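Missing here: one protein chain of the complex. Every other protein chain is in place.
Here the chain labels run A and B in written order, and each chain numbers its own residues starting at 1.
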Amino acid sequence: MARAVTPQRKVINTALAWGVGLLIFFPILWTILTSFKTEAQAIADPPLFLNFDWTLENYAIVQERSDYMRFLWNSVIIAGGSTLLGIVIAVPAAWSMAFVPGRWTKDILLWMLSTKMLPAVGVLYPIYLIFIKLGLLDSRGGLVVVLMLINLPIIVWMLYTYFKEIPGEILEAARMDGAGLREELLYVLTPMAIPGIASTVLLNIILAWNEAFWTLNLTAAKAAPLTAFIASYSSPEGLFYAKLSAASTMAIAPILILGWFSQKQLVRGLTFGAVK
Amino acid sequence: MGRIVLDKVTKSFGDVQVIPPLDLTIEDGEFTVFVGPSGCGKSTLLRLIAGLEDVSTGQIRIDRQDATMVPPAKRGLAMVFQSYALYPHMSVRKNIAFPLRMAKLDQAEIDRRVTGAAEVLNLTDYLDRRPGQLSGGQRQRVAIGRAIVREPAAFLFDEPLSNLDAALRVGMRLEISELHERLKTTMIYVTHDQVEAMTMADKIVVLRAGNIEQVGSPLELYREPRNLFVAGFIGSPRMNFIEGPEAAKLGAKTIGIRPEHITVSDSEGPWSGVVSVSEHLGSDTYFHVHDTGLAETITVRADGEVGFRHGDRIHLTPRMDVMQRFDAEGLRIA
Partner (left out) sequence: MATQHSRSAARLMMAPAVVLLLGWMLVPLIMTLYFSFRKYLPLRGGDLGWVGFDNYVRFITSSAFWPAVQATLMIVGGVLLITVVLGVVLALLLDQPMWGQGIVRILVIAPFFVMPTVSALVWKNMFMDPVNGLFAHLWKAFGAEPVAWLSEASLPSIIMIVSWQWLPFATLILLTAIQSLDSEQLEAAEMDGAPALKRFWFIILPHLSRAITVVVLIQTIFLLSIFAEIFVTTQGSFGTRTLTYLIFQRVLESQNIGLGSAGGVYAIILANIVALFLMRIVGKNLDA
């Protein structure tokens, strides 16, 4: 849409939009800035914006004291593992629904989505109990499975919408060319769907990284990811603003960057195709 | 070898039977064309032979072997799709090599065959391009290349030329005919275009609503159509059909005469009418004649030099020796 507007109008738009954008972004910016201050500067009155002595000491202290790397590693394993496991299970399922639709396909898709709507708190105790019985409490493996399950509907759904865009004739051509099911999936479908699979992976890593119900309730010390690490700052360490900020920045930075890459896919993944 | 036999084959989707019991034999090396209006079941029939759809009942035999339950990958047939269905993520070379890779041939043999196919199809310069960088005609050639390298028992073509523009279509038609002359492999070709059917086929199968209306060589169908449908479908412009007293005179419900079998004159002939439109093609002229009292319009094909215009009253003389007669059921009276 190339609408012509007067330069004045464009200047006003720009100023307004940047103002609002910076306002919304400000809490993140402030957190990042504070992470480079000393504790005293962090609570200085009046607050310091840029005129302070930049320091990296908070990052060093947070790492040293709280074993940040372990939490980070747990987050990576849990988010990455649950997403990969989900993809492996979802690709065949999405293939079936996209290319061999049956009478029930639509119902199965909608039912899968409906499991996503199940309030976690409603099944908290049963899961808790099962985890105790199976010895999964505070284990990365257990969380990988749970997060895979809560995101599986979204993964299947996203892959389904991407696969639907691949013409079925190409897969039939592969079949005629002597490809078995395995070759068809491995050499034809998957390479063609790489962009779609990549965005699905991206969005689901973000969702799993930020998940904060099961990660808080099913972990203690060993398997706790960054969500739980930050929650442990709730008090009294939370009053050390500079360290809190450093920890927060480290927890959100990787996903903020991934997120900016995936903003286009976000709409598709989170509205289940209801908004295009 | 590629002799394909369909034995009492039927196909239903749910409660709808799209192919009623059907028997057909395609001889080894034959170029067979399935032709019919859209929705006549010709593509379904091809997909049944390919194995992309299951037959509901009946048997498909390829070289005397029962292939009814054999998956498409194992039938030894190659198919060229309407959309070409090239693998967009592979180079032309990889596309053509794909079936050979699936057959687990060794690399030297794959290279030899791909190079050979590329030479035959003039694709040597494009081997490292992706399908997205090729023109429609080139893509079509890649699809054909992918089919021929396998040395299949038979080729299946599903309306392969319908996405090409008119000029290219004529060229590719010739290329496919030449390919058949050289390879002598069975080919089954689906089209809704009767010109393609007439020009390419050894044997034409005319289909309507899943039923075979007639099987025969192009000239057989042209000269001796079994019924009104085939008579109307084969030949361009369409055969003129006349009912009423003129037909009754010849002892028929309907009589049919092709536009090219009528001569025009400004003075004499048993029929007469007024020219409503004359279409000058250069070599030929088509006259659409009204007010003949025989049918709404009688189409006549005359020499390009004949110069009647809109509104001229002209006289028509049909060739009685090629006049077709049809009974009340629409069947031709021999």
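We take it that a contact is a pair of C-beta atoms (placed from the backbone, for glycine too) under 8 Å apart; a residue touches a chain by one contact, two chains touch by 3 or more.
This structure is a prediction, so every number in the text was calculated from the model and none was measured.
Interface note for the absent chain: among A:Phe52, A:Trp73 or A:Tyr233, the touching residue is A:Tyr233.
Checked against the full complex, the candidates A:Ile28, A:Ile61, A:Ile77 or A:Ala198 give a single residue touching the omitted chain, namely A:Ile28. Within the whole complex, the absent chain has one touching residue among A:Met69, A:Ala120 or A:Ala221, and that is A:Ala120. The missing chain lies against chain B, touching residues 51-54, 71-72. For chain A, the residues touching the absent chain in the complete assembly are 1, 3, 5, 10, 13-14, 16-18, 20-22, 24-25, 27-28, 30-31, 34, 43, 45-47, 89-90, 92-93, 95-97, 99-100, 102, 106, 108-110, 112-115, 117-130, 149, 152-153, 156, 168, 181, 206, 209-210, 212-213, 216-217, 226-228, 230-231, 233-234, 238-239, 241, 244-245, 248, 251-252, 255-256, 258-260, 263, 266-267, 270-276.
Here is the rule we use: only the chains that are shown with their structure count from here on.
Taken together, the chain A residues at the contact with chain B in this complex read 167, 169-170, 172-180, 183, 187-188, 191-192, 194.
Contact residues on chain B toward chain A in their complex (touch as defined above): 50-52, 71-74, 77-79, 81-83, 85-89, 98-99, 102-103, 146, 150, 156.
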